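The complex is shown incomplete by one protein chain, all other protein chains being positioned as in the whole.
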Amino acid sequence: MEILFFGITKDIVGSSQVKLDFENEVPKSVGELKMKLERKYPEFSKLSSLAVAVNSEYADDNVQLQTNDEVAIIPPVSGG
Amino acid sequence: MEILFFGITKDIVGSSQVKLDFENEVPKSVGELKMKLERKYPEFSKLSSLAVAVNSEYADDNVQLQTNDEVAIIPPVSGG
Amino acid sequence: MNKIIEIVSSLDTNQVYAELSHPNSGGICVFFGAVREFTNNEQVTGLEFETYEAMALKEMNKLADTALEKWGLNKVVIKHAIGKKEVQEPVVVVGASSAHRSACFEACRFLIDTLKETIPIWKKEIFKNKSVWVSAHP
Partner (left out) sequence: MNKIIEIVSSLDTNQVYAELSHPNSGGICVFFGAVREFTNNEQVTGLEFETYEAMALKEMNKLADTALEKWGLNKVVIKHAIGKKEVQEPVVVVGASSAHRSACFEACRFLIDTLKETIPIWKKEIFKNKSVWVSAHP
């Protein structure tokens, strides 16, 4: 599963785009993805918030993930 | 007594600067000046408000007038 | 200079960012007033402004000082155009520059609201067949 990372999550992961190997346990929902990411990158749990965008729209934890979705990790935004 | 007129008061009086002859009853205060002006130009009483500036500062009715003051009539302002 | 006060025949809107920019300002709020084509559904062909300039500049300076102090601003701009103005032309610019955005928004609103109440500037609305001094009558 290809995932885009931005801001501090990009620094934590070390790359802006990563093909993550979930050892055959591909997350089916946004909530599951967040849980798996926090297990893989403990630094994620320390952030003020962590959102996910699916096909460039904010997605709640219960949104289901499809194989060819564009999935992005959105740490706390700080524009302006 | 020289008086400056602006906006609608200039149109009513017909000039932007007038030497007014008060027939030896020169107004001693701003309030007295306003009364005399309203008697001379009845149109003044129909305005939303009428202020007076003495030496380019807003002046209350009780401000005394000196011979060489710069006196200006300030109809309702409408800048912006 | 922490304040720029001007009465001009024509407003230059391009300079306002440069005029309000300051190393300690994170927020700059600017209000432009412009000539609107319709007033109460009547078509306006233009506006004409006149001023008692010596007094207007004095009052604009007082207004700027009040805002600078009340909101701890870094810079203030107050500029008004006089003479004949056509639809879409800018007639007034007020701006405030501050560390954080709440202060510059509040100050900018205060500047334009107070300008409209106290600065000796008069506006005549010119319609096709008449002209009217704004706010003159109740």
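Order of writing sets the labels: A, B and C. Residues in every chain begin at 1.
Note that contacts are C-beta pairs under 8 Å (C-beta built on N, C-alpha and C of every residue); 3 or more make two chains touch, one makes a residue touch a chain.
Treat the numbers as computed from the prediction; the structure is a model and nothing was measured.
Student: Quick one: which shown chains sit in contact with the chain that's not drawn?
Tutor: Taken over the complete structure, the missing chain's partners among displayed chains are A, C.
Student: Tell me where the left-out chain touches chain C, residue by residue.
Tutor: That gives, for chain C, the contact residues 13-14, 16-18, 20-38, 87-88, 90, 99, 101, 104-105, 108-109, 112.
Student: For review purposes, identify every residue of chain A that touches the missing chain, sorted by number.
Tutor: Contact residues on chain A toward the absent chain are 4, 6-8, 11, 46-48, 53, 56-58, 72, 74-80.
In the analysis below, only the chains that are shown with their structure count from here on.
Student: Give, as an integer number of Å, the spacing between the C-alpha centres of chain B and chain A.
Tutor: 73
Student: Could you put a whole-Å number on the gap between the CA centroids of chain A and chain C?
Tutor: Using C-alpha averages as centres, the distance is 48 Å.
Student: Hunt down the residues of chain C that sit against at least two other chains at once, touch-wise.
Tutor: none
Student: Residues of chain A touching 2+ other chains?
Tutor: none
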